[in-house]
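Of the protein chains in this complex, one is absent; all others appear in place.
Going by the order they are written in, the chains are A, B and C; count residues from 1 in each one.
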Amino acid sequence: MAHIIANKDKILMRIKKIKGQLSGIEKAIEDEKDCFKVLQQISASRGAIQSLMNELLNDHIKEHLGNHVSEEQRAQEIENITNLLKTYLK
Amino acid sequence: MAHIIANKDKILMRIKKIKGQLSGIEKAIEDEKDCFKVLQQISASRGAIQSLMNELLNDHIKEHLGNHVSEEQRAQEIENITNLLKTYLK
Amino acid sequence: MAHIIANKDKILMRIKKIKGQLSGIEKAIEDEKDCFKVLQQISASRGAIQSLMNELLNDHIKEHLGNHVSEEQRAQEIENITNLLKTYLK
Partner (left out) sequence: MAHIIANKDKILMRIKKIKGQLSGIEKAIEDEKDCFKVLQQISASRGAIQSLMNELLNDHIKEHLGNHVSEEQRAQEIENITNLLKTYLK
C-alpha cells in the first residue's frame, strides 16, 4: 500500500494543524496584531509544512524506488522525483 | 502604519489561497490519489508560504528598522528579527 | 561508471572555482573590505556549492537507484540517500 495511504490519518492530522496555524495568522492580521508576531507564526507554519514535505519525500524514495517496484514504474518514479527535487531544492 | 496592515487584503488573500491548497491536499489524500501528486501539491504550498514569508521579512526590515523608528524600538526589533532568522534560516 | 567519475573534469572545475571564490573572500577580509561585499561573496559561494550539491544529488538518484543496480545495492543506497536528505534538507 502507498506510504501516504498507510499513514493517512497522521498526515491528515498534520495538514489540519497547519490549516489551523494559517487561520490563526488570518485572525492575527485581521486583529492588526504586531507584525513581528505574524512573522513568527508564518515562520512556524512554513517550518511545519517543510518538515512534512521532507518526511514524505523520504518515505516516497523508500517506497517508490524500492526493490518491489517494477522496472517501468521505477524509471517513471525516478523521472518524477528528480523533476520535483529541481523545483523543491532550488 | 505597519506594513502588514497596509497590505492586509493582499496578504489575507494569499493565506486564503494557501489554505485552499492544503484543502486540496486533504482531498487528494482522502481520495487516495497517487502519492507523487500529493508530494507535488505539498511542495507547491511550501513554496507559496515560503515566498510570502520572504517578502514579509523584507518589508519588515524596511519598515521596522528604518529611520523613522525610535532607538528603543529599533534595538528591540533588531533583537526580534535576528532571533527569528536563527530559526528560519537553519 | 559512477556519475561523478563520468563528469569528473567538469565537477573538479566547479569545485576549483568555489575554492577560488573562497580565496577571494579571504582576501576581501584581509583587506578589510566593506562587510556587505564580503556577505555578497559568501552568499554567491554558498549558491555555487548548493547548486552543485543539488545536481549531484539528482544524478545520484538516477544512477544509484536505477534499474541496473542489484537489489542489495539499491537497499543500501536508499538507506544512504534518505539519511543524507535528513541532514541536507532540515
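Throughout what follows, a residue touches a chain if its C-beta (ideal position, glycine included) is under 8 Å from a C-beta of that chain, and two chains touch if they have at least 3 such contacts.
Source: prediction; values computed, not measured.
**Student:** The chain left out touches which of the shown chains?
**Tutor:** When the full complex is considered, the omitted chain touches B, C.
**Student:** Which subunit C residues touch the hidden chain?
**Tutor:** Considering the whole complex, subunit C reaches the absent chain at 2-5, 8, 11-12, 15-16, 18-19, 22-23, 25-26, 29-30, 32, 34-36, 38-40, 42-43, 45-47, 49-50, 52-53, 56-57, 60, 63-64, 77, 80-81, 84, 87-88.
**Student:** Considering the entire assembly, which residues of subunit B contact the chain that has been omitted?
**Tutor:** Answer for subunit B: residues 50-51, 54, 57-58, 61-62, 65-67, 71, 74-75, 78, 81-82, 85-86, 89-90 touch the chain left out.
Note that only the chains that are shown with their structure count from here on.
**Student:** So what shape is it, when you link every pair of chains that touch: line, ring, star, complete or other?
**Tutor:** It is a line, because the chains touch in a row without closing up.
**Student:** Could you grab the centroid distance between subunit B and subunit C? Build each centroid from C-alpha atoms only and quote it in angstrom.
**Tutor:** That pair's centroid distance is 28 Å.
**Student:** Take the average of all CA coordinates in subunit A, do the same for subunit C, and state the distance between these two points in whole angstrom.
**Tutor:** Centre-to-centre distance between subunit A and subunit C: 24 Å.
**Student:** Which positions in subunit B are in touch with at least two other chains?
**Tutor:** In subunit B, no residue touches two or more other chains.
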